[in-house]
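Left out: one protein chain. Kept in place: all the others.
What follows is chain A.
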Amino acid sequence: MLTVKDLSVMFQTRRGAVDAVRGISFEVSKGEILGIVGESGSGKSVTSYALMRILDIGGTIKAGEATYSGVDLRRAAERDMRDIRGREISMIFQNPRAALNPIRKVGHQIEDVLRQHAQATRYDARRKAIAAMEAVKINDAANRYDAYPFELSGGMCQRIVCAIALACNPRLLIADEPTTGLDITTQKAVMDLVRDLIRERNMSSILITHDLGLAAQYCDRLLVMKDGRIVEQGDPTQIFSQPQHSYSRKLVDATPRTGASVRDLLPKDMRAAAPVLNPSSAPILEVRNLVKTYAGKSGPVQAVKGISFKINRGQCVGLVGESGCGKSTTSEMLVRLMDATAGQIVFDGGDIAKIPARAFAKDPRRADIQMVFQDATDSLNPRYTARQTIAEPLRRLGKMRGRARSARIEELAGLVGLPLSLLDRFPHQLSGGQKARVGIARAVALEPKFLILDEPTAALDVSIQALVLNLLVDLRAKLGLSYLFVSHDLHVVRLLCDHVIVMKDGQIVEQGPAQQIMVNPQDDYTKSLIAAAPKPPERAIEIPRPELEKTHVEQTAIHDKRAS
């Protein structure tokens, strides 16, 4: 149905031409769901943009063919492309809120597509738009028709985007990271819906994602991309159980899954011995009846409703919940950036909730409680180099000057595995993983006793996530830190934490040892969280197979020939 042959895409940038896609070939047959998996910069999104001919300025298809049921997508006139987009091939974009026009009613946005492709007239557009909304299982579609995007939840917005994409009954659906940024239970709901619709309408689909587990669960066939090339393709179970290429093996290894320890995420040759952790039973932090109330438009809103828990010295506690459950509010209060409405935070024997957040900057305990922020890009000042960023706490709280500070910065860079040559770069000159390392170096600069990790790996590729998680484990062992690990991903939490707290609507619904929560959850909400996580196929037990290694070599050789 779609045949891509030797497709190459090039971008003209300030630093010269950059090859984003280097000669890839693949096919999508009717009724098939093809998964394209790769990490950021692998060219997977660019491939889909090239097929739709919506490349950014400076991007051109350098070579190759792309044929969609007889139409040459590379040479088709812009007029014809406009006809094809939406009606024949349509796309679901990554961020549903950005993909929808914020100031137009969602119903009108569906109508636009219908009328653009002459699928509806002025008189029946409304009816057809509502039908399209019903098709994506939006309850009470007639009323939602008049809603604006900001009035809908993230998952609901993504359903609207699906409705727009599917309104004209396209035959090929390209979904570019359709569930990134959505909660795990919403992700499952949206993905199940998309899969069912594709099957029902006998459409084909390309699912682009960085999440190998998700792709394996929903796709018939997988392509693994790296640096603009396809390194491996095949059946998901086969890729998972016997990855042929070293890169796909690395990806498979790095995907958090049941039964794997944090060390198992790393490629085999990088695995060090498991660190020795000895959490004590003396609490370093105790939270008692913590409450946070915001003044909302319709009365006060309780974000955190009287929670209590304990963190022992050297322990890692996971705080799990979906967006809006109050986990971020809790961590902000613990790190003393926000004042609690009521309750106590006993740290090292003293109640720090009594000290207002504003005055805590001058408190001697400031250096003992630090935080690693969720978004490494957002948490680094774009005007500061990595060195200046790490120097900030040393200068302000450590009162270190001159050479002593430089030495300490370099020591920290070594500790978090940041090459010294990168210290004088600005954040935009660093990769996601490097930025995360800078953020971690800053947080541990003053050797805090207690570190809050607010989804430190949420924005990272899986292989980088594996490295960062291992770094965190090593730091914990080396510096004897206590962690509060805030995350929505139970699989990641399980890797790091001894104890897990599950939060929902500002309350703790369940807490206990990590293993017990994962294996035998008591609360229905915890059960649904665990059930919603993508389940990659079980990995076959690895037995060294010489004949397999040989085929692997052959395959790479063939591939390289094709690519060059």
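Throughout what follows, a contact is a pair of C-beta atoms (placed from the backbone, for glycine too) under 8 Å apart; a residue touches a chain by one contact, two chains touch by 3 or more; residues count from 1.
We take it that contacts and distances are computed from a predicted model.
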Hidden chain of the complex, named as in its UniProt record, picked from "Ubiquinone/menaquinone biosynthesis C-methyltransferase UbiE", "Peptide/nickel transport system permease protein", "Sarcosine oxidase, delta subunit family, heterotetrameric form" or "Cation acetate symporter"
"Peptide/nickel transport system permease protein"
Across A:A274, A:A361, A:L479 or A:V519, the one contacting the chain not displayed is A:A361
Check the options A:I239, A:A340, A:M371 or A:L415 and report the residue that touches the missing chain.
A:M371
For the chain left off this view, which of A:D19, A:D235, A:E392 or A:D523 is in contact with it?
A:E392
Contacting the left-out chain in the complete assembly, out of A:D72, A:D124 or A:D424
A:D424
Interface with the unshown chain - residue positions in chain A:
14-15, 335, 337, 358, 361-362, 366-367, 369-371, 373-375, 378-385, 387-389, 391-393, 396-397, 401-402, 405-406, 423-424, 426, 428-429, 439, 442-443
